[in-house]
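Entry: chain A
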Amino acid sequence: MVGLLFIGLGRIITARVQRRIGPPFYQQFIDVIKLLARESIWHHWIMTLGSIMALGGLIATMVHVPVAGWLPYDSGGPIFLILYLATIGYLGMAMGVSASGNPNAPLGIGRALSLMLGYEIPFAAILILFISLTGSSSLTEIAAMQAGGFLSWNIVKFPLAFIAAEITVQAMMAEKPFDQMIAPSEIASGPLVELGGKFLGLGMIQMAVAIYFETAIMVNLFFGGGANIFTFTLKQFGVYTIAILINSVMPRYKIENAVRYLWTVPLALIIIQMLIVFLR
Partner candidate 1 sequence: MIDLFTDITEIANKDGNKVYDIFFGPNHPGMHGNFGYVVDMIGHSIAKARVNAGLLHRGFEKIMETNLWHQNLSLIPRICVVDPDPNEAAYCGAIEKIMGLEIPERAKFIRTITLEMSRMTSHLMGMGSVGGATGLYTVMYLMLADRDRLLDMFEWLTGGRIYHIYNIPGGVRRDLPKGWKEKLYGLMDFFESKLKEYDEILYRHPIIHKRLKGVGVITAEQAKKWGITGPNLRATGVKFDTRKAYPYAAYDQLEFDIPTEKEGDALARANLVRAEFEVTISIIRQALDKLPEGDVNIKLGNPLKFKVPEGEAYAKVESSKGEYGYYIVSTGGIKPYRVSVRGPSLPAGLFLCHKHLPGMRIDDVALWMNTLQICAPDFDR
Partner candidate 2 sequence: MKTSDILNKTKELFPYIATELFEEQQGRVYVCSDHFLNVLVYLRNSSFVHLANIFAIDWIEEKEFELNYNLWSYDHNSSIIVKVRIPREKPEIPTVLDLWEHGQVYEQEIHEFFGIEFAGNPDLSPLFLHNWKEIPPMRKDFDTEEYSKRAFDVGEREGAK
């Protein structure tokens, strides 16, 4: 829900950058409801399975991400489990759309997976930094460690790591310059090319969930979680706004350039950050 609201607001922000008014903020809900009420064209039962798997994987991920220190059950937000579960979503999508038989879809999936290869490494490096600092792989504890005012947030303590993480998250959310998997003018919106009706509706919900948990991870890592759900959401929205603003003024990399960029710049930033932290 919140994710959909975010996308809706994001569309307004993009429109404002482009000197337009933009759609109403509830537009995304309307779109999803319309899509779910639509006829959907069905190629193979794998498509349904893939879509459900993708959504299920992401919901399973979300369950483990602490929101304002709260979790459905007490798992403590195990960071590696989150990373593994997040892949299931993409694999489900890959499975689903590959069954559609359109050559653009596998092209898009190929790009998505190689991009994943690109951003997982710097992201893992960030996590290693935090785990070695806190001695715990629990998101709740990392968030709790930053309690106590603005200055103890990780964004202030480790600005370079934050920049690196922001770039990585940009790739995670498939926003520009890392939206190779969608790329309408190259491969006709890639994985989504054959998805219509309910599949696309599920896809949009899935995208919203993905944005929600990715921003949640960012907030937990760098903005000290949140005292209550409102401040937490507000911080999430802040992270998303940065992503959207970058998105609206960036063109798209080629896939190999994108992966090379992700393996050099963010990784270098993190290593510098690590050196600063450990040598001090």
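In picking the candidates, the idea was that all candidates are chains of the complex that A comes from, given by their letters.
Simple rule for what comes next: a residue touches a chain if its C-beta (ideal position, glycine included) is under 8 Å from a C-beta of that chain, and two chains touch if they have at least 3 such contacts; residues count from 1.
Source: prediction; values computed, not measured.
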**Request:** Have a look at 1 or 2 and point out the one touching chain A within this complex.
**Result:** 1
**Asked** Considering the complex alone, what residue numbers of chain A touch candidate 1?
**Response** 14, 17-20, 103-104, 107, 110, 176-177, 179, 183-189, 248-255, 257
